[in-house]
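The complex appears here minus one protein chain, its other protein chains still in place.
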Amino acid sequence: MENSAGDSHRRRPRRRTAAGAVPGTLIAAPGAAKTNVEVIAFGPDGFERIVLATKELATFTTSYPAVWVNVTGLADLDVLTSLGTRFNLHDLALEDVINTHQRPKAEEYDDHVFIVARMPLRNNFSKTEQLALFVGGTFVITFQEKPGDWFDLVRSRITENRGRIRRSGADYLAYALLDAVVDSYFPVIEQLGEEIDKLETFILGDNSGDALERLHRAKRKLITFRRAIWPHREMLNALMRTDSLVFGDTTQVYLRDCYDHIVQLMDVIETDRELISDLFDIHLSRVNLRMNEIMKVLTIIATVFIPLGFVASVYGMNFDRSVSPWNMPELAWRFGYPFALGLMAAIGGGLIYFLYRRGWLTRDEGNHRRSAPKSRGR
Amino acid sequence: MENSAGDSHRRRPRRRTAAGAVPGTLIAAPGAAKTNVEVIAFGPDGFERIVLATKELATFTTSYPAVWVNVTGLADLDVLTSLGTRFNLHDLALEDVINTHQRPKAEEYDDHVFIVARMPLRNNFSKTEQLALFVGGTFVITFQEKPGDWFDLVRSRITENRGRIRRSGADYLAYALLDAVVDSYFPVIEQLGEEIDKLETFILGDNSGDALERLHRAKRKLITFRRAIWPHREMLNALMRTDSLVFGDTTQVYLRDCYDHIVQLMDVIETDRELISDLFDIHLSRVNLRMNEIMKVLTIIATVFIPLGFVASVYGMNFDRSVSPWNMPELAWRFGYPFALGLMAAIGGGLIYFLYRRGWLTRDEGNHRRSAPKSRGR
Amino acid sequence: MENSAGDSHRRRPRRRTAAGAVPGTLIAAPGAAKTNVEVIAFGPDGFERIVLATKELATFTTSYPAVWVNVTGLADLDVLTSLGTRFNLHDLALEDVINTHQRPKAEEYDDHVFIVARMPLRNNFSKTEQLALFVGGTFVITFQEKPGDWFDLVRSRITENRGRIRRSGADYLAYALLDAVVDSYFPVIEQLGEEIDKLETFILGDNSGDALERLHRAKRKLITFRRAIWPHREMLNALMRTDSLVFGDTTQVYLRDCYDHIVQLMDVIETDRELISDLFDIHLSRVNLRMNEIMKVLTIIATVFIPLGFVASVYGMNFDRSVSPWNMPELAWRFGYPFALGLMAAIGGGLIYFLYRRGWLTRDEGNHRRSAPKSRGR
Amino acid sequence: MENSAGDSHRRRPRRRTAAGAVPGTLIAAPGAAKTNVEVIAFGPDGFERIVLATKELATFTTSYPAVWVNVTGLADLDVLTSLGTRFNLHDLALEDVINTHQRPKAEEYDDHVFIVARMPLRNNFSKTEQLALFVGGTFVITFQEKPGDWFDLVRSRITENRGRIRRSGADYLAYALLDAVVDSYFPVIEQLGEEIDKLETFILGDNSGDALERLHRAKRKLITFRRAIWPHREMLNALMRTDSLVFGDTTQVYLRDCYDHIVQLMDVIETDRELISDLFDIHLSRVNLRMNEIMKVLTIIATVFIPLGFVASVYGMNFDRSVSPWNMPELAWRFGYPFALGLMAAIGGGLIYFLYRRGWLTRDEGNHRRSAPKSRGR
Partner (left out) sequence: MENSAGDSHRRRPRRRTAAGAVPGTLIAAPGAAKTNVEVIAFGPDGFERIVLATKELATFTTSYPAVWVNVTGLADLDVLTSLGTRFNLHDLALEDVINTHQRPKAEEYDDHVFIVARMPLRNNFSKTEQLALFVGGTFVITFQEKPGDWFDLVRSRITENRGRIRRSGADYLAYALLDAVVDSYFPVIEQLGEEIDKLETFILGDNSGDALERLHRAKRKLITFRRAIWPHREMLNALMRTDSLVFGDTTQVYLRDCYDHIVQLMDVIETDRELISDLFDIHLSRVNLRMNEIMKVLTIIATVFIPLGFVASVYGMNFDRSVSPWNMPELAWRFGYPFALGLMAAIGGGLIYFLYRRGWLTRDEGNHRRSAPKSRGR
């Protein structure tokens, strides 16, 4: 029962700018995190990590062929406008950086591509944050909402010169970052899959009412993830179809790989969706079967004992035997009482036989609390 | 339980012209609002707000490069015909202005584009009105059904010269108006989302029968909004794909942004739809679980007390002990009564143990009125 | 409960020609109506209404540039073959005229276009008839199944020279007829919408079992209308995409308008479909809620009175107090009876308190017959 | 309850060749029917029916421009290989002739087109057999699984020279055969439609449990037919789009007509599907309504008589009136008994009034066995 306020929040993209406001207006979100700028410039021969103040952003230079400017926290709008001026970024794109409820997408501008992605938070899988990327010929600028990301391995690939990243320029770096984002969903989806497996065992084994709420929570998570992951596919597709010169042919092959991962994720999500919906149906059906079981017990008891009670009541009537020999003569029989008991036994036995013939005395399999769940062999 | 007559009205587009009538016939709607015309002419250097009588519409001139004619209320058909003649508007388009149940769409004519959009009313989110736009090289003509719109910020952008609107001509103004229309749906959808959240808490917490009607109302609103919003996507798409020279390249970028907002809205609406449908299923399932609970109580009471009542009835029979020693000798035992009570206690205890073994005496979780909803942590 | 045999009939297109028969074989339908031919020739300068016998059809001439041959009733096959020869119509198209269960479609032949549409009957909205049109450069030939159509206004537009119809040739006439057909669905769909609104009020207010059959009937109508209307969209699309020279550029604009109307109709139908399906779910849920209510009453009564009855039975046992002081001494207590009544009152009160705590004594809202439906504010 | 083993069999295409076997391997199906070859050669001037032994197939000649080789029964593989060699048929196509569970499809080879269709058996509509066609410039070769087909009218069109078939060559013959196949489904679908109509009357009128199995059988048939019919659409589409010279322009027009028939069939099938699914929902709902009715009777009886029984039990208690005036003094009242009866009448009356107010004593319409179904007017 973790706090899912994040979901609710994400569900409703509040636009801070009123309807009709100037597009490209930059207004910082109320709770935006403190801004940190990290600059890594690199080339085949080496790299440098530069620490820059906000005002230096507009003028810094580097001799390396590729530079990655990573901005974490969106409180300081000056950083955005400085970078926007320096790298000639479009106003509308900058507005989207600030409005952190964008759908993942890729937009081509004259000399750069603007990409929006979403990644799960490291410390809370059920929330996602927006990652905005500007990719130009020699630069990648990333904007994250909060500190903490999935890029440490990318950083170390640059600093320790592993793989082809240092040799391959800005477009490959952008790919590497997107790939890290996509791969970050795998543990998230895996965790959800495990939850669903547990639910399956739970519902198939022992149908407690709490299942309903757990199913709803799982489904809700699934909807959230699907909504976050699905548009990445479109975004990567757009990057692969684009005529832009930003992403070279070599990197295209890698984008295709990244695209495959997204398709794989969607595949799992669709399967999970079908499973959840199936489990819901099974849960519903179990509730009905249980009702049958309950009703059967009631019916058996009532069917057997109500007629018997009637017989006993008859012999409890107070007709005056002294007035007439027709009035309840059996009460005065020598074996009246054993006869009455026998009559009741016969009626009871008959009714039980009738119920037995209907198959109501044998229990439906699959309908009872399983006392030995391990025998299910799953 | 607000008045949703608006919905019903919107649901059925009544055509005032009979089948087979001349297309382009203009017949004012019975309840059309009084017509007001507001003209704003503007250019990079300034603007003027001209007040014109209906007959002046056909002849007024302005030195500014762009003019916005905003007509509010559709009662006065002369205004339409004057403007139609003056700006060479197509008859079919003018007919659509009057028939205010058009789907949002964009139609290209020789020298202008005709756009239909729908926007929620400012004072009643659950109703929408039609906004018809004619966009030419130097003019934008808008027709609104009722007074009150979402364009005040656009107006002040012109009058106070904020942003690029004064510099950018009629096509940018048209974009600005469409953007205001699209953005006006965000608070509407947000409000609906909050209603759904409340319903979720309500249904998961405490299943009162009233939920059904609230779910239906929410779903109905959703259907209405979806129907209003969805075709805007197509409309913007048409504007972006059009070869028309009306919308310049610079404005195209902005249209794409507007298109993104629509996609975002649809995304939220689809999610809400899935949530409502899920909540409906959960509601149904809760009703069933409740029935189980009710039946269980009935079954427990009946199972325990009907057999006991039978035993008591047996000892209430009036067999004549004086006739024969076989007739109910236990009534004369020294400890007959305690024995009978003990027998009943034993039977009752046995039945309770049987029910306990079946797990019917423990309550299903998730099935009871939660007395401490805050513990749910949402 | 009107006769819906029409629906059933329409549902199953019986082919009168056996499998393998020569295509283009003309066999009159058994119940085909008597054939009437009405010819209207017209041009910008005037019009004439010619009455022709069947044999004259092959040879009549007119000086007007456009001619409309309107055939009502399909019993007389000679009319078809005469017209077929005269206007060079394709055999397969003529066969489709006779087999009146065609889907609406448009087929291009060398020098004419063959169009099939369906229109509701004027006197029975729940049935439709087939309208077949042949449109050539200078002629429109229409075939209707039965007398009575929606074209009176089109006729008077020709005779009274209203609108551009006299100036615009055969293609515009064909458009005008199709537009009349499409517009004829609006009152039909409106009527259905009103039925659904009534059903909504009915189901939300007071859940009588009859709702089920009414829902089914409404759904069935909807399916029928959807099946009739939907293919018109495709047909108009084909006419708009066609390279044929039959429909000129000017008329294309009007076809687009007609297409919009179809889309609008489909929009309403889809919304109605969702509403009906929602109402069905709500109906089902109401039935379940009602069951809960019924079970609750039963459970309350049984839970309270079965234990009380048991207590009373105990004190009705006939143990012989004279034999032993252990046998039912309470019967001889001074306040035995009041004690017993008190005991029963206590048990009854306790059970009622238990049920009250469970919330079963308060009625679910939304579950009862609403005595004041007007308070719902619709 | 006819034998539907045919369905089950068809459902699972068993491949006789093991995974990895040489493609094009011909192995006769175990139960294949005895092979018969019928050859009809024809031209505008006449026709001849040639009877050929298997070994003659490879060498026979005819002076007529078109020849139809119709093979019935697939037991004799030599026939296939002879024809394959003679007409240069592809191995893979021949393998598909033998494996009679192909989906309908059209495949283009260098100088011929291979078509697979399915047609219902003449004597058992619920089974279909495969029809394989090879169509070349001057020949049509057909392979049927079993004797008996829908082609008698086609044969007589050749022999009696009706229509254009003798003048039109092999491609028109192929069309004529496909058209006969498609048209053979109309009576099948009509029969199913009548079954569904009966089911509708049955379910709306009187809800017997057997409905479930009949619905399932109807749905299963529908699934089978849809699966058989649907791919014909694709197949005809492929034939119409093909660049192959086999089907000439004149025949293309006829193929379009055939395509329309398929679309018409699918239309009916989709409608039937919706109807069946709707009927299923209604059946389910009826079952629930019935349960309500049953529960209501139980509740009414129990609610009225359990409290009354309690009152009677109270006055059946044996408190000793002689001990104390507090012990059941009412037993000795002069009008004690009438008072008790009156009390019971009052309680019973009150309860009945309470139930009446709840509306439980009036029966839900639509819920009872209709004794006068004709009044439903269908």
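By letter and in written order, the chains are A, B, C and D; residue numbering begins at 1 in each of them.
Going forward, contacts are C-beta pairs under 8 Å (C-beta built on N, C-alpha and C of every residue); 3 or more make two chains touch, one makes a residue touch a chain.
Treat the numbers as computed from the prediction; the structure is a model and nothing was measured.
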Option touching the unshown chain, where D:Ile27, D:Val297 or D:Leu361 are the choices: D:Val297
From D:His90, D:Arg122 or D:Arg162, residue that would touch the chain that is not displayed: D:His90
Residue of A:Ile50, A:Ala238 or A:Ile306 touching the missing chain in the full complex: A:Ile306
Absent-chain contact - pick from A:Phe87, A:Phe134 or A:Trp150: A:Trp150
Selected from D:Asn36, D:Gln102, D:Gln252 or D:Ser324 as touching the chain missing from the view: D:Gln102
Residues of chain A in contact with the chain not shown: 150-154, 157, 162-163, 165, 176, 179-184, 186, 189-190, 193-194, 197, 204, 253-254, 256-257, 260, 263-264, 267-268, 271-272, 274-275, 278, 281-282, 284-286, 288-289, 291-292, 295-296, 298-299, 302-303, 306-307, 309-310, 313-314, 316-320, 323-324, 326-328, 358-360, 364-367, 376-378
Positions on chain D contacted by the hidden chain, ascending: 1-5, 8, 11-15, 17-24, 90, 92, 96, 101-103, 105, 107, 109, 208-213, 216, 219-220, 223, 227, 280, 283-284, 287-288, 290-291, 294-295, 297-298, 301-302, 305-306, 308-309, 312-313, 315-318, 321, 328, 331-338, 340-341, 344, 368-369
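In the analysis below, only the chains that are shown with their structure count from here on.
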Reaching chain D from chain A through chains that touch each other, fewest steps: 3
Chain centre separation in whole Å, for chain D relative to chain B (CA means): 40
Averaged-CA centre spacing for the pair chain B and chain A, given as whole angstrom: 24
Residues of chain D whose C-beta touches two or more other chains: 316
Touch-based graph of the chains, sorted into line, ring, star, complete or other: line
Contacting chain pairs - touch in the sense defined above: A-B, B-C, C-D
